[in-house]
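One protein chain is absent from this view; the other protein chains keep their places.
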Amino acid sequence: MTTTESSQSLMPTLAGHYYTDPAIFALEQSRIFETQWFCAVRSADIAEPGTYRTVQIGRESVLVSRGRRGEINAFLNVCRHRGARLCTEQQGQVKRSFQCPYHAWTYGLDGKLIAAPNLTDMPDVDRGELGLHHLAVREWLGYAWVCLADDPPSFEDTVVADVAERLGGAEEIGAYDVASLSLGTRITYDVKANWKQIIENFMECYHCATIHPELTEVLPEFADGFAAQYYVGHGAEFGDDVQGFTVDGSEGAERLPGVGEHQNRRYYAMTVKPQVFINLVPDHVVFHRMFPLAPDRTLIECDWLYHPDVVASGTDLSRSVELFDRVNRQDFDACERCQLAMDSRSYAAGGVLVPSEHHIGAFHEWVRTRIGEETRSHDRAS
Amino acid sequence: MTTTESSQSLMPTLAGHYYTDPAIFALEQSRIFETQWFCAVRSADIAEPGTYRTVQIGRESVLVSRGRRGEINAFLNVCRHRGARLCTEQQGQVKRSFQCPYHAWTYGLDGKLIAAPNLTDMPDVDRGELGLHHLAVREWLGYAWVCLADDPPSFEDTVVADVAERLGGAEEIGAYDVASLSLGTRITYDVKANWKQIIENFMECYHCATIHPELTEVLPEFADGFAAQYYVGHGAEFGDDVQGFTVDGSEGAERLPGVGEHQNRRYYAMTVKPQVFINLVPDHVVFHRMFPLAPDRTLIECDWLYHPDVVASGTDLSRSVELFDRVNRQDFDACERCQLAMDSRSYAAGGVLVPSEHHIGAFHEWVRTRIGEETRSHDRAS
Partner (left out) sequence: MTTTESSQSLMPTLAGHYYTDPAIFALEQSRIFETQWFCAVRSADIAEPGTYRTVQIGRESVLVSRGRRGEINAFLNVCRHRGARLCTEQQGQVKRSFQCPYHAWTYGLDGKLIAAPNLTDMPDVDRGELGLHHLAVREWLGYAWVCLADDPPSFEDTVVADVAERLGGAEEIGAYDVASLSLGTRITYDVKANWKQIIENFMECYHCATIHPELTEVLPEFADGFAAQYYVGHGAEFGDDVQGFTVDGSEGAERLPGVGEHQNRRYYAMTVKPQVFINLVPDHVVFHRMFPLAPDRTLIECDWLYHPDVVASGTDLSRSVELFDRVNRQDFDACERCQLAMDSRSYAAGGVLVPSEHHIGAFHEWVRTRIGEETRSHDRAS
């Protein structure tokens, strides 16, 4: 990369194989998705005891469900007897227990083995040792975050810190009381691109003028190419004649009760590594969770969250939803186009980041450090 | 697996990767399916000289056909000249020879090279060296068993011994004169599970109460979880009010002529390693052949065999067939559910076998010994 050495303006990206190599993806699964806090399920989706969702985290199918005392539990979705997948549906509800449909081993909502055929004839069996594998769970912002590590990292130093670093303080997001909001719409996108393409795309706005006509209409400063994520504590200001964060700039819903004057008519965005992207506007929150399934495939679940009264009243949210739905589709098309060429010799040493993209370099460094490729990274820089 | 060490009741299973690792499957292909006797084709399916079937055995397409003197031959299904697949159909009939459709090299029904264009201009060519690759064949129970090994193991010490070990003597199966029976129905199942899942499922009945309501109705003792294969020489007895081995317990066909009084109203089952499962009831035989195609895919051909008079008379066999067809579907659903979770860290060291499943451990040991993984097995146990 002689180019990057001859220029202050340009920084190198990750090399192309980071986006295609199954060995790199395997490292990301074992050392990122299976060790960091992973935003798995919206808490309200499993409101009643016995309701559950199954989600893919790294290489594991994870069963996230509501317990009898209202707590959320997460388990590896595998029977301890002969390894049958316990729940095969994406969501459902059980009464008091999870029963394996193969040999009827039965687990309480807390994961404990409570019954199995002929179990009374095996007095030496320690039921305590044969419960479902428990995983760490934290609730925040109305979502259940799961960690597959035996010794999870500090939630505050990772998840909360990512929000704080971007907003200039974690308390800033408190104003939106995200956990209290209701789901207006959810759209799931199946994208043929590596998860890092999608993260990088979210982080920069150098592409906004080219592919996001509606967004730059609402947020004129985005036409200059500097993303909200480029700054600390910066909210992009609505255009003068824009009334709301909608596809045509028409009025949105009422401002959320806690949103301060300095946050009004502004758009904030942040990435929570490794797989969450949150967007805050005065009247709603757009919350993305990414589920990396393969080196070249990522599922994205995007929630549009509003004040419960707005959702309950049946207000027409279509123009509000359409704005970011269009932005998503425009972005994911671009990501898929990049994915196609990651194997080219032209990208073997990577490409370049312009100044308004330089902060992506920190994300690249974070990935390399996590998967233990620091040395290679240093080699390249020298 | 500290669990298994602390309990007499529980034995360990194979580790999960045995069911998913392509390297393990490759070993199973080369060291099990391509070295043991493999039950390939029902003899009656190739009754006339020149009729043939092609079947997949391990990594090879095998051509099994009836010769001019009525003998059955098996060949690698490959032309010796430029390697074209000789027969691409699953079944067919030729007159006197197999002719390669590419360059017309022509082989007799005995596999000898008998003609090729311009062959007379190549006097130095030894036709004897250029015949089709012959494979060992044995007929037993009305099926052609093929062995791809250069030096096949003793048929008696493997195939026959497996039957004898289960029934307490090979002569017991003689009473059913399986070779004399006619095909009533054949159903082929395409199952997304490792072949060993299917073998293990056939071997135990701990799941019967949970997934086989019709079967446990007919064979009430199965509700206790002990399979016929758990014992030696044991036939599971029909329920008192059961008249036949049918989906609703209604009357079946007449008892087969040779079936003795001690075998009447009883169900016997046996596994012939590596890929056959035979079920004997007084009026018919259900004969499964498994064709492992991939670590997570197995084709199963299941034959319902009856006395020739029964088939010839057009007797309604639907209730008789429906019983085991339902059992098959129930079993294969369970196997597919297990296959899904074999990759989980929760099953990385395997699961557990309860007492009524302990005999599966011998099958696991047999697999490990065949593929040369004894050492690893001993390591795990210590």
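Lettered A and B in written order, each chain numbered from 1.
One rule holds for everything that comes next: a contact is a pair of C-beta atoms (placed from the backbone, for glycine too) under 8 Å apart; a residue touches a chain by one contact, two chains touch by 3 or more.
Computed from a prediction, not measured in an experiment: that's the story for all the values here.
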Selected from B:17, B:103 or B:359 as touching the chain missing from the view: B:103
Identified contact with the non-displayed chain, of B:55, B:76, B:147 or B:317: B:76
Where the missing chain touches chain B, by residue: 59-61, 76-85, 88, 101-104, 116-118, 121-122, 124-126, 129-130, 133
Interface residues of chain A (partner: the chain not displayed): 2-3, 6-10, 13, 16, 200, 206-207, 209-211, 225, 334, 337-338, 340-347, 350-352, 354-356
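Please note the rule applied: only the chains that are shown with their structure count from here on.
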Centroid spacing, where centroids are CA-atom means, of chain A and chain B in whole angstrom: 47
